[in-house]
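One protein chain omitted, others in place.
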Amino acid sequence: MVRQLKYFEALHEAHRELLADDPNVLVAGLGVPGPTGIFGTTKGLQEEFGPERVIDTPSSENAMTGIALGAAIQGKRPILVHMRVDFALLSMEPVVNQAAKWHYMYGGVMRAPLTIRMIIGRGWGQGPQHSQSLQSWFAHVPGLKVVMPTRPYDAKGMLIAAVRDDAPVIFLEHRWLYNLEGPVPEGLYTSPLEGAEVLHQGSDVTIAATSHMTIEALRAADLLAAAGVSAEVIDLRCLTPIDGDTLAASLAKTGHLVVADTGQASYGVVAEVMAVAMKRAFPYLKAAPQSVALPHIPTPTTPALADLFYPDATDIAQAALDTLGSSAQLPKPAADRRWKDTPDPSFTGPY
Amino acid sequence: MVRQLKYFEALHEAHRELLADDPNVLVAGLGVPGPTGIFGTTKGLQEEFGPERVIDTPSSENAMTGIALGAAIQGKRPILVHMRVDFALLSMEPVVNQAAKWHYMYGGVMRAPLTIRMIIGRGWGQGPQHSQSLQSWFAHVPGLKVVMPTRPYDAKGMLIAAVRDDAPVIFLEHRWLYNLEGPVPEGLYTSPLEGAEVLHQGSDVTIAATSHMTIEALRAADLLAAAGVSAEVIDLRCLTPIDGDTLAASLAKTGHLVVADTGQASYGVVAEVMAVAMKRAFPYLKAAPQSVALPHIPTPTTPALADLFYPDATDIAQAALDTLGSSAQLPKPAADRRWKDTPDPSFTGPY
Amino acid sequence: MTTQQKDIRAAAVLPDAKTRLAVLESMIRVRLAEEAIAALYGEGEIRCPTHLCIGQEAVAAGISVLLSRDDLVFSGHRSHGHYLAKGGDMNAMFAELYGRVTGCARGKGGSQHLVDLACGFMGAAPILSSTISVGVGSAWAAKLDRRDQVSIVYFGDGATEEGTFHEALNFASVHKLPVIFVCENNLYSVHSAMDIRQPEGRPIALLGTAHGMPSVTCDGNDADVVHAHAAEAVARARAGEGPSFIECMTYRWMEHCGPGDDIPLGYRTAEELADWRIRDPLAIYRDRLAAAGELGAAAEADLMKKARDEVAAAVAFAKASPYPEAAELSEHVFPV
Partner (left out) sequence: MTTQQKDIRAAAVLPDAKTRLAVLESMIRVRLAEEAIAALYGEGEIRCPTHLCIGQEAVAAGISVLLSRDDLVFSGHRSHGHYLAKGGDMNAMFAELYGRVTGCARGKGGSQHLVDLACGFMGAAPILSSTISVGVGSAWAAKLDRRDQVSIVYFGDGATEEGTFHEALNFASVHKLPVIFVCENNLYSVHSAMDIRQPEGRPIALLGTAHGMPSVTCDGNDADVVHAHAAEAVARARAGEGPSFIECMTYRWMEHCGPGDDIPLGYRTAEELADWRIRDPLAIYRDRLAAAGELGAAAEADLMKKARDEVAAAVAFAKASPYPEAAELSEHVFPV
């Protein structure tokens, strides 16, 4: 049996193996070498690979991005880590104007093999400025590759692929995936930076999801199965571009679509998937697709509102029933916890 | 007959009348009081209203945004001007984390009546870092109102509405609209910050467009008319949200949709309009909609490539024929100019 | 004031006995509130990241007594002390931490987003350095309106590594705005010490000097010292002479975020913490006042009891308050 690792352990192993494999790999970020090591993903790396290659940084998100770019064009393969995409908002200029464009705007003579890890999504009471999911921003910008691994296998495989890729890669990790366990091989394998994957076969409705919402979608598929509906779950995984082939093949079967994303629906991944579905699968669509994503509201901090703000498996399953025009009843969720603000009771921070 | 003004003159008049009307209105930005005055839109304002209310700024896009926010929460109504949205990338943190959220995250006690003018789109040889159109970024963020006036009338009316609104408003002006002439009343009228407008009635196909692409869409409607196709042109104008009522009403008539935007299609306005069309008008749609927007490529500088990069009226008209499944022939465009890199021969800069 | 000047210049600016009692009271209130939060946190009812300021109380206490209600304060993630010292409503703060609709931000903000317009506490936000420019903008408005109003911005040593910090100081200096930049240098940014983040031996105050404003590094655990420097800065601001910069050397006792002790993490030593605990700003000040005959045992007991009661009442208020209704979720996205 293949070894089981948690998502954060898979990331940690990817860093270790990359650092061991290629002396040009560097890891930089605020708190990277610290005692908590970016939720465990970079812990101990400085001890193992030395203070030159694994560095802590000032809180200077903008310049650190340019600095990583400068090292990258000199042959380094830096991994830059932001504890929150909200902090990385300070670095949009070097990410968008510079890193994304240096290959193109210098006529192909420059390469910027830069990987930027950013943590997205809800933590626990993180509120308006520590919980955003801005994947559609990055995916809108030509020159960036954007991935959102859901399973530990892809977390490791995509990080390796990202670091070895000569393009800047935006690598988005949802905070609630860190404790997720799954099979992870040892050694330097890669997961592709393009293409979705069908994680659950079904015939009635297609649920296309990203990141943590893929986990909710798999739960939704169970709820739907109990209600007699067969759902196909696609882990979109890679956003540049949305995998129209996989989506169209699934819609050819099901004719019904639910899109679930961790970010705001408007102008987000949800909209893009809808557009791709129209373009690639219009004749197959039997009903208006449904979306399950964040409302157009900043994140409230209090759990009383956060619980209402974040959709979950039940919402996805209900959306599937809605697009199918079905009045089937879903199993009632077990009301086991007062608040839904942690992924599971084992989630104890740091947040 | 109503007075005709150019787009930039309409903006200039809006500034003047706002400054005269309300002592709390301020205008700030690099070059605002300078001799060219943001392409003429702020020229002479400092002489008229004094160096306290109309100020030049250091090139500090980030802090200037926070500073405008700080003034706004103290009752001022600042207009902050960026000569290029590309420069404003340095200010995403205060725009997105702060200005957009201060009302919500402080439980409604704070108001940030801040207007941020940003110039988007192609100038002339502006290349990868001076020509982006990032409207979908702003529209994705809850708490921001995003408008893209196309006509001089709306340029003035929406700027007045934006400054008087208590929310932060992102006001996007396409460089190629500046010389456009149209009727503009005197005095402090407002155009709404929500809602699209049908600029040309038609029955065969709906063309929903933003900003400069609305002008191209109107030209496309002429080309289509010559080919026997009746196109309805909607100026989307306001992005938060897309006006689903107007869109659905039009699609109920035409059943065919072309979306034209000044930005990249992927994860852009095009995708959002598609999603809204699906949600609001799915039963009316007779064919897969078409999009006319920028390819997923950074802007090339040489006119030889820029001419291929930017779609125009002919592309919109052809997209309309495509979605209609029509093989009608469009009139050949007059090959009057070597390059298509200026909106018309009168465009002489500054760029 | 010049950079590097570490001690207080003039006994003349020592606050009078009444003011000193106010300073002491302010420190006591903050200390007890923070201790209560630490004690209650484990109950799991405060469900948001919470950054305590125990050990750093002297800064805000020494400054706030100089301010009127009309003066404004801006802060960052570690803001409870700044809020309370400025006169922020304690009930509303606890309710905010508890996510209740009676919170100062109706529960929407949590510990990291305190606000109380009634006392001029104009907002705190945890994106490093981001409220600095907002405070400068506020001072700009005050100057335009010829208001006799000073804006204070508090931030940590880590925040000075953000570019926007510099942009804000530059603008404040060019426009001679009535704003005071207060850097609480507690030697750490989360778990990272100064040496990996900033040039060795360069006081942060030198950055203020470089932006053309009077700047000083001082003992942030001595409320009188802070008060003296702040008095000068406030006077400058009120006289239209422009911004000042005060770097206060201090130390945080608790973990970076949360109620615990982080010595086991190993990024700082128990000895270092012990040394700083000896320099407890509250104990030092209480002893000093007692020695000066400005504080008797009864008066001290009174202050303690009053603060303890206030905290207990605030906790009770918070716990008894309702959570926001579902309809609140979509309210306040846009002002109406």
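Assorted remarks:
So that you can tell them apart, the chains are marked A, B and C in the order they are listed, and the count of residues begins at 1 in each.
Heads up, the rule we're going with is that a residue touches a chain if its C-beta (ideal position, glycine included) is under 8 Å from a C-beta of that chain, and two chains touch if they have at least 3 such contacts.
Source: prediction; values computed, not measured.
Judged over the whole assembly, touch between the missing chain and the shown ones holds for A, B, C.
Touch with the chain omitted from the figure is made, among A:5, A:18, A:38 or A:68, by A:68.
Among B:34, B:50, B:283 or B:331, only B:34 touches the chain that is left out of the view.
The omitted chain makes contact with just one of the residues C:36, C:187, C:206 or C:299: C:206.
Where chain A meets the omitted chain, the residues involved are 26, 52-53, 57-58, 60, 62-76, 93-94, 97-98, 102-111, 142-143, 145, 166-167.
Along chain C, the points of touch with the absent chain fall at residues 161-167, 170, 173-174, 195-202, 206-207, 209-213.
On the side of chain B, touch with the chain left out of the figure occurs at residues 30-31, 34-36, 55-63, 86-87, 90, 123-130, 295-298, 300-305, 308-309, 339, 341, 349-351.
The criterion applied here is as follows: only the chains that are shown with their structure count from here on.
Using the average of C-alpha coordinates as each chain's centre, B ends up farthest from chain C.
When each chain is reduced to the mean of its CA atoms, the one lying nearest the mean of all protein CA atoms is A.
Note: centroid distance chain A to chain C, computed from Cα atoms, is 36 Å. Between the CA-based centres of chain A and chain B the separation comes to 31 Å, rounded to the whole angstrom.
Chain C has its Cα centroid 42 Å from the Cα centroid of chain B. Those residues of chain B in touch with two or more other chains are numbered 62, 93, 97, 104-105, 142-143. Residues of chain C in contact with two or more other chains: 103, 105, 107-109, 113, 125, 127, 163-164, 333.
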